[in-house]
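The structure is given below, and queries will be raised subsequently.
Excluded from the complex is one protein chain; the other protein chains are retained at their positions.
Going in written order, the chains are labelled A, B, C and D, and every chain counts its residues from 1.
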Amino acid sequence: MILGEYSTPEAIASMHHTLGLDLPIGDQYLRFVRNLVTHGDTGASIISGTSARELIADRAPVTLLLIVMASFLAILLSLLLAMLAATNKDKLLDHLIRIFPTITLGMPVFWVGLLLILLFGVRLRWFPVGGVGEGWTGMLHSLILPAITVAFTQIPTLVRSLRAQMLEVLESDFLVTLKAAGIPSRVILLRHVLRNSALPTLMLLGVNISYLIGGTLVVEQVFGIKGIGSLLFSSISKRDFPVIQGIALYCAIAVVIISLLVEMASWWLDPRTKGKQ
Amino acid sequence: SGSNTGSSPNSAASPSQSADGGKPATGGTFTYGRPAAVNSFDLHNQITSNNAFAIDKVFEPLVAFDNKGEIVDWLSKSHNISKDGLTYTFVLRDGLKFSNGTEVTAQDAVFSIERHLKVGGPLAIAAQVVSVKAQDAKTLVITLKEPYTPFISELSNFSNGIIPNNFGGVSEEEFLKKPIGTGPFVVEKWDPAGDVTFTKNTNYWQEGKPYIDKLVYKLIEDDSQAINQLKAGEVDAIESLALQNANELKAGTATAVLTNGSWVTEQLFFNTLDQHFSDVHVRRALALAIDRNGLTQALTFGFAKPANSLLPPAIPYNTNDTIKALNYDVNEAKAELAKSKFPSGFSTKLLIASGNSARAQEAQIIQNAAKSIGINIEIETVELATFRERFFKYDFAAMLNSGQADSPEANSILAFQTDPNGFSKSYWTHYTNEEVTKLLYEGQKTPDGESRGEIYAKLQQILADEVPYIPLYFPDILVGARSSVNGLVVLPNGSLRFEDVQLKK
Amino acid sequence: MKSTLLDLPLQPDDQRKSTFQTILSTPSLVAGGIMLVLLIGLAVLAPVISPYQPSEQNLYAFLKPPSAEHWLGTDQLGRDVFSRLIYAARSDLKIMVLAEIIPFCTGVFLGMLAGYYGKWVDSVISLVTDTFIAFPFYLIVIIVAFASGAGQRGIYITFILVGWIVFARVTRGLSASFRKQEWIASAQTLGLSGVRIILRHLLPNVLPQAVVVLMTDMVGLLVAIVTLGYLGIGIAPPTPDWGTMIADGQSFITTAWWLSAVPGFAVVYTGIALSLTGDGLADLWRRK
Amino acid sequence: MSASPILEVEELSLAAGSKTLVSGVGFSLDRGESLGLVGESGSGKSLTLRAILGLLPRGVEQVGGTIKSEVRAAMIFQDPRKSLDPLCPVVRQVEEVVYYRQQVSRKAARTIALELLEMLGLPDSLKQTDRYPSQLSGGQCQRIVIAIALACKPGILLCDEPTTALDVTVQQQILATITRLQQELDFAMVFVTHNLAIAATLCSKLCVMKQGSIVEHGDALSLLQHPQHPYTQMLIDSVLPLPELEGSASV
Partner (left out) sequence: MSTALRIEDLTVHYDHFTALDKVSLEIQQHTTLGLVGESGSGKSTLARVIAGLISPVQGQVLLGSQNLGKKRSREQHKKIQMIFQNPDSSFNPKHTIRQILAEALLFHQIVDRSHVDRRCKELLASVRMDESALGRYPHEFSGGQRQRIAIARALSVEPSILIADEPTSALDVSVQLSILELFNKLKSELNLTMLFISHDLGVIHAISDNVAVMRQGRLVEVNTKEQFFTRPSTAYSRELLSAVPKMPTSQLSGGFL
């Protein structure tokens, strides 16, 4: 008789032994720490026996690509929308753009994903409904919808802050100086306003990065992408703790690295911090 | 007793293939969406479908069942069971080769069965085997200590597939990473937490088959995602299609639903060690309180039959139409409960695994039904691993689960669900009834025929009266596929045969 | 000597708009408030309003389209969708509010401590927040929800664990900037104790901003609750929940789309109501 | 007296929504002339300047009156740091204005910018390393702002309290620079200040503003000697006297 289920207790039991999970808890912990420090690993998967680090490394590229694409899209779209809103303050366009975050803030990411899949995947067939395509182009193509979905969750906060930031810059004294000096408004907008408001937005993105990663995990599930997110869900349902720990650890490391990068970027971009040295 | 000559395994082929009669379309990659990854090819140690349905593509048993559930010769050209039911003789097909090109000999079969006997495993060989011998290069003889009628059908199980003697000369571990068998497909690429890619076995004994070049098992955990991918044509078929989605796919022009009855019984299990459910009156009361017809109708959309007895209608010796079951009657249910130790009701918990929406709905129907007679049920949803841990430890009061036969044999289900001494302890209900146990062993020794039927009818009636589990319905095994797919064979255990699949160019 | 008594006249009283009037002149607050009141009204009065019991089944009348009898039709178990919708509002909103209370209080308090005292207090609290923030919220929610079994407990635990961070961050920033302001310095020179300055001076000033953040955070929490429900690790049945309703209805998206669409819109509606209220409050307090 | 004034403001009224902020302000200015605008805080001095510049803040509108001007105007603000783009090196900011206003090549623009900076007495080190506003002192920033204003070749220079944020010694230098430049370049100037002493030293004409309108105007010296309006009197009274410093000649 076959159990209509997906994993065997016997396999787990034998795996437990090879992994030393039957050792006393103190020894297990020592083993864990030693692995962590020497190999950057949280141990071997109790299901497949492969090391958690390898499993994660296998899945990481897709997730990373997705995160990069999503951040890129989020920044690009937010800049665009915020610029349109700020330069058309209190006009119809501005109101529309301002309503947008209010509406989308309460949209669960899976719901957005489902709607996009139904519309662009199943109905219009513009993008694959899920999975990851072959090769670079296939991969990029199949990640567009998920990236939009993740970006969608970031755009409301970004647009909001960027718009406020731009308005502040637009009202600032130095802009009056530049305007009074007769510099074309296109140049002002692109060279001065954008630059001055991009920095805080980048910082905000740095703060939100862990939300972005979290959103990515859920979105992967909705789009059936075999990245870190689906690894997490399957590991959880199999109680594969080394892998879960590994994912948590590497996510945290990723967040820290990205925050550091953002900080460095802001040091590099902002002369005010340089001036204080 | 009787012998079986090598009937053609092709009897299972789909009508469309024979219809055009011309040369079959060959080549192409068939992508099959599945909800769980293949994490082991160790046929003797596996029990779950995610692995079973990959193992049976690589390893094949001596005998197999076809899509009607009939036992047919498979790797054996013919087989013979002695009159006393103690000696089994198999003659292997001519020119049978493993995928690496080496000949299959009787010694390989001996090694395979002996390893299974040694390992035991979750699907251990229950017959008392005295010896397994290779009479000559092509003839295998198995001798039993006492008759065991289900033996032949149990041999058709994926766990009795034939592997090369001594693992073909490599270590066990290495072999299981790169398995070699006689099956139509060969593992090319395998991610234990992801996809499996098979290529066609060019040495396959069924001439010219399989028609497709590649078979990909694509992991799609989310069922709505699976359906969407099928609709968008990103996969050619999807496994374990949920019943509630079937009509939608059936209605679509690009998609179709394939089914072939089933060997599955959806059931509500009671822990008979539980303080409440050890009382037979409580169990009977609950059985009377559940409207199985309504439940089936609401949950299965015409893809299931309400269950009266334990054995599915596709299994021989089932008594679904003749049995006297406890049918829906709230008043009688209340009266039954009044006879119990808890006449005014009680509170208890119902354990279910997360991730199965039909079962979650089912649980709510049962919760509602129980409430109508004064039993308060709290639904406890835990993830699958915990779920299994819990019921293996009898740490539940009641749970929803299903029983599925893996061969067309009444014993397959009955032994698993009634034997208090077996691995599963009456499917972890711990139900113990001496009479039932006696009937079970008797049935195993009785050769097929009317008397075996009588034994099983009696057994099933006892189960229906004492309800250690309430059979709810027999769901069809459903597979969603693109309409363009031809020759896909759905077996009643839920596995597919891809040998005859042809992809439209 | 010239009279220096009151060199400028005070504004006459009638120019000081009543609070009520200022609220009325903030359209987003009015809109958000009305939406919220409606929602809360429906949720609180669910037992009175709902035509059916939310768990009342009719296995022979399932998946019925909207009709006079069932305003939003019935679900797979023949339950009245409208009744379930407003009962779900009741349970989801209740959890949302309850799960926010403790994190809000601890977050605001710790944030004030860090911002006001600075130095090592700040370093310790910032270290903790930075550590927590490194772990994606959904990662923690999902792990905790799985570990503690499906149900509301996971949400409460996770939120008590990580929910305070956003408030701590906001109030820390605010308190640090207020601390540089001279009214804090005056309070210090007056010899007031730290506790008194934090509770009587800082708190009323950081509270408005914190409440605004609370509004958006509640939206986030609601979305998380619904997402967990959707993933099947949220609120346990038979308690109705929007996420479970969406998940249950998803199979019927082509045949009975309203089953998942309606609870989805309920979530979005709540999101809009809360963020409008938040925006409105921010607006109101900015203008003051 | 020259033929016609280069700036003529008549009955200027500004309002934000229904609230009138400036009403009926009018004055005229000849080439090379300076007008001092003094008055209490919030009386509309800055708004008047912005109106002349043609860049009213968002939400404020001109509701009446005319501003006639032949020449272009440039403006200097109170806080020099805030009037420079913090993320753009200062010389580039000057250069950019030269490039767009004087229609010369990038290279020429840089040369002209550096010349301007030299004329304003900024250190040569700026030529080597272009620095950001945050790396300069307030006085240096104000000079950059003046350079930007001059790069526009203005006919009128509008100064909105250009020295309030600066120290007395720096203030003295900046004022000296402005006076010198005005003599060299002969632009007209509207100088807003609340320091009566500065206004009187710098400007030949004075307007006193209170609550959005001019309460008194006229020749600087005579206005200070014979104030008509009590508010003017009060302003004069508020100037705090200092005793004469021994051994120094008064300016």
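The definition used in the following text is that a contact is a pair of C-beta atoms (placed from the backbone, for glycine too) under 8 Å apart; a residue touches a chain by one contact, two chains touch by 3 or more.
Here the structure is a predicted model, which is why all the values come from computation and not from measurement.
Shown chains touched by the undisplayed chain in the intact complex: C, D. Touch with the chain omitted from the figure is made, among C:61, C:97, C:121 or C:187, by C:187. Take chain C: the residues that touch the chain left off the picture are 1-2, 4-8, 10-11, 16, 181-183, 185-193, 196, 200-201, 204-205, 288. Mapped onto chain D, the footprint of the missing chain covers residues 40-41, 138, 166-169, 171-172, 175, 194-198, 200-201, 220-221, 224-225, 234-246, 248, 250-251.
Following the convention adopted for this analysis, only the chains that are shown with their structure count from here on.
Nearest to the overall CA centre, using the mean of each chain's CA atoms, is chain A. Of the two chain pairs examined here, A-C and B-C, the one linked by more C-beta pairs in contact is A-C. Among the other chains, the CA centroid farthest from that of chain D is the one of B.
With centres taken as mean Cα positions, chain C sits 23 Å from chain A.
If each chain is reduced to the centroid of its CA atoms, chain B and chain C end up 48 Å from each other. Centre to centre, using the average C-alpha position, chain A and chain B are separated by 41 Å.
The residues of chain B that reach two or more other chains are 224, 354-355, 383, 386, listed in rising order. Interfaces, counted as pairs of touching chains, are A-B, A-C, A-D, B-C.
Of all the residues in chain A, the ones that touch chain B in their complex are 1-11, 45, 47-48, 50, 55, 58, 114, 117-118, 121-122, 125, 128-131, 221-224, 226, 230-231, 233-234, 236-239. Interface residues of chain C facing chain B in the complex, by the touch rule stated above, are 55, 57, 59-60, 62, 76-78, 146, 149-151, 232-233, 236-238, 247-248, 250-255.
Residues 89, 171-174, 176-184, 187, 191-192, 195-196, 199, 269-272, 274-276 of chain A are the ones that touch chain D when the two sit in their complex.
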